[in-house]
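Only a single protein chain was left out; the remaining protein chains are all shown in position.
Order as written gives the chain letters A and B; numbering starts at 1 within each chain.
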Amino acid sequence: MLKKRMIGAAFAAVATFCTMVPDAVAQQRQRFEYWYGLTGQLGEVMADHCRRFNESQTRFEAVCVGQGGYDRAEQNTIAAYRARQHPTVVQIYDAGTVNFMLSGVTYNAVNFARDFNMRINWSDYFPGVASYYATSRGEMWSFPYNSSTAMLYWNRQAFASIGRTAAPTTWQELERDMRAMKAAGHACPMAIDFDAWQFEQLSAIHNQPIATRDNGYGGLNAELLINRGFLPMHISNMRRWLDEGLMRIQTAQTGKTIVQAFADSSCALAITSIANHGVVSATQSEGMQWGVAMLPVYEGTSRTNSLVGGASLWVLQGKSRGEYEGAAAFLDWIATPAEVQWMPTVTGYIPITTPAFQQMMAGGFYNQARYAGREISIQSLTFTPPTANSRGIRLGNYTSIRSEIQSELQAAFTGQKSVQQALDDATARGNQILRRFEQTMRGRELP
Amino acid sequence: MVERTPLLNLLTHAILVVGLLMLMLPLWIVFVASTHDFRTVNTVPMPLWPGAHMVENYVTTWNQSQFGPKMLNSLIMAVGVTTGKIVLAALSAYSIVYFRYRLRMVFFWLIFITLMLPLEVRIVPTYAVAANALRPFQEIINVLGLSALTDLLFGVRIVLPEAQLLNSYAGLILPLIATATGTFLYRQFFLTVPEELLEAAKMDGTGPLRFFWDILLPLSKANMAALATIMFVYSWNQYLWPLLVVTDPAYGTAVMQLQRIVPGPLFGEPPRWHIAMAGTLMVMLPPLLVVVFMQRWFVRGLINQDK
Partner (left out) sequence: MSGKRVTFDRHWLALLLILPQMLLVFVFFYWPTGEALFWAFTLEPPFGGDMQWVGWQNFITVMEDPLYWNSVRRSVVFALSSTAIAMGIGMLLALFVDRELPGYRGFRFVFFWPYAVAAPAVGLAFRFIFAPDAGFVSAINQWFPGLWNPALDGVDAMILITLANAWSMVAYNFIFFLAGLQSIPRSLVEAGAMDGSGVLRRMRDIQLPLIAPTVFFLIVINVTDSFVNSFGIVDITTGGGPARATDLMVFKIYSDGFKGKDYSLAAAQSIILMGLVVLLTFFQFKYVERRVHYT
């Protein structure tokens, strides 16, 4: 009887010990929460990145939660913050930068890095990338993470059929090439959509402002300038080319986006993000030969750098020291050259630091067929040091403004209004939005 | 009823078949898309007949997204909401229809108005409440000065404990019960019940609770079945609220998971529609089964209607 009892007790002790030990180990890991916005396969890449961080060390554990989209990530973070249930780190898209800068709830990157002895070297980041997430005085407030820029995708075979072996570098050449393709029987020389991003990029490379006060960097009282100068001219051209059948509208609503239309060879040209490079490779039609080139400029203009797109990582206030240490370790880790290089291998995003990029060039990354041409995106991003018009866009409630521009362009391209009228209306409504934002943020200054 | 109306029968069948095609076509598309591989599903136009990759897609989707535990969470949430709705709405509708008191219509409209404001609009403050469900009462106590009063009298302030509902089944379930469809439905039904029934019951000396339990509820079976079906599907398909209130993956629901695999309008996202559609079908299956199962309750004969 006693023997049974002793064995039973021993069993119990061992069992308890066995469950305790892993618990003890697990409890030692400091946890912190990181919310990301990407979905689909890119969302999995985010989760993967997180997992690899957790596997690479034993002190911290990043709890990574996908939010189902950039809009949702921003909205959920705001809701969570109001209830003081927010994460430590959050991935926020470029258009959300202004809201976060003015919120007063962020633990700014420069301060954070300093307070937690991060190894980050701010000058490693490409200037074009850093400037988007930095204050007007050049201090970075968030950590760049997944970045991209706009490129011209061109179908080599279509161009060969008109006797050309290189992509056009000016809009005049592009027009000429489109006409030649049309004459040679191509149904769709170029696919276009209404996305406002392309116009921001084109304005930047032509060193044209889209708003006063240095595209909004100078203060909240900026006004839109899209109905003057460069854009009306360019968009009128596009309208003309659309009417002549040189360009074709391709959106999700028509059934095929410009990326799909390009990838299945139905259209020979498209302007879209370098992040789509991988998508096109995976979905291209058999034997298609294609490449990427820098966006064309109008003849006689000297090219300026293009803008960065994508998202960055923000640290929020109100968390514990342990959580911040974990976050610092994570942010340090993803900025190491090895990790900066990992992102472009599994996505179309570009390496954001100079050392990483150089390593990739030296290692022959861009010589592989799968990645060939992507280095041109870095060229585009770093063509010149950022000017006042190519630093980025810092306008309040920018998602709404982009949406207004998009609606007006839809009206213009379907013949409901003239291009100038559409841009005037977009400017008027956009300015109303800016004034409301300014009023709401009264008492706060753009850093 | 055996009547000879061949022309009308033909017309009936024709309309039913057309109805069938119209209703089934989108579901067919979803199914076909889930059986192709990445390349085929992205060709435009997509082929109309199923491909050969069905099993592969479904297995991949299930494993990658860990749909098993998520489905369980969805089930718990949906059952919780359905049960809660059926019970609460019946009680409230009974109170409104079978009792005459001054505030009766006020309560009805108060409940009814909850249908008229979409969740999207009030989601941010609702989240704040879910983070501490007793806060409204705390605020009221403070505003009414009750807390100051007890402080004066007893030296202690009334401080309600925090009722944190985030990342919990309660947080998923309770806010979804707070709407009006069920109450409205029951009200409509109760109004059709003949007055004689209640007169007879009162003459027998039956009290209100007994009347409710023994007479009214059995009559309501068909309505309850319909309501249960609707509420199950509605709560299963919720995507906005669960995404906000649950950040711990252990409490994630199936539809939340689906959101993560449907390609968004972002740059650089390969459109993995075959995976997304496979996921859509899997997530659709349980509510479908519920709908199929509940159908028997609509069959004539199970309901004792000859009152």
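Note that a residue touches a chain if its C-beta (ideal position, glycine included) is under 8 Å from a C-beta of that chain, and two chains touch if they have at least 3 such contacts.
Predicted model, so just to flag it, every value in this text is computed and none were measured.
Q: For a quick check of understanding: of B:V121, B:V143, B:V156 or B:A250, which residue touches the chain that isn't displayed?
A: Of all options in B:V121, B:V143, B:V156 or B:A250, contact with the hidden chain holds for B:V121.
Q: Check each of A:S123, A:T165 or A:Q439 against the chain that is not shown and name the one that touches it.
A: Candidates A:S123, A:T165 or A:Q439; residue touching the omitted chain: A:Q439.
Q: Which of B:G19, B:G68, B:G145 or B:P218 sits in contact with the chain that's absent?
A: The one listed residue touching the chain not shown is B:G19.
Q: State which residues belonging to chain A touch the missing partner chain.
A: Within chain A, the residues that touch the unshown chain are 71, 74-75, 78, 81-82, 99, 102-105, 249-256, 397, 399-400, 403, 406-408, 410-411, 413-414, 416, 429, 432-433, 436-437, 439-443.
Q: List the chain B residues touching the unshown chain?
A: 1, 3, 5, 8-9, 12-13, 15-16, 19-20, 22-27, 29-30, 44-46, 48, 88-89, 91-92, 94-101, 104-105, 107, 110-118, 120-122, 124-126, 128-130, 133, 136, 174-175, 177-179, 181, 183-185, 188-195, 198-199, 202, 208-209, 211, 222-223, 225-226, 229-230, 233, 237, 239, 255, 258-259, 262, 280, 283-284, 287-288, 290-292, 295, 298-300, 303, 305-307
Throughout what follows, only the chains that are shown with their structure count from here on.
Q: Chain A to chain B: how many Å between their CA centres?
A: 37
Q: Please name which positions on chain A make contact with chain B in the complex.
A: Answer in residue numbers: 33, 35, 38-44, 65-70, 72, 75-76, 78-80, 82-85, 87, 148, 252, 255-256, 260, 263-264, 272-273, 275-276, 278-279, 282-283, 309-310, 347-349.
Q: What residues on chain B touch chain A, complex-wise?
A: The touching residues are 38-39, 42-45, 64, 123-124, 127-128, 130-132, 166, 239, 243-244, 247-249, 256, 259-272, 276.
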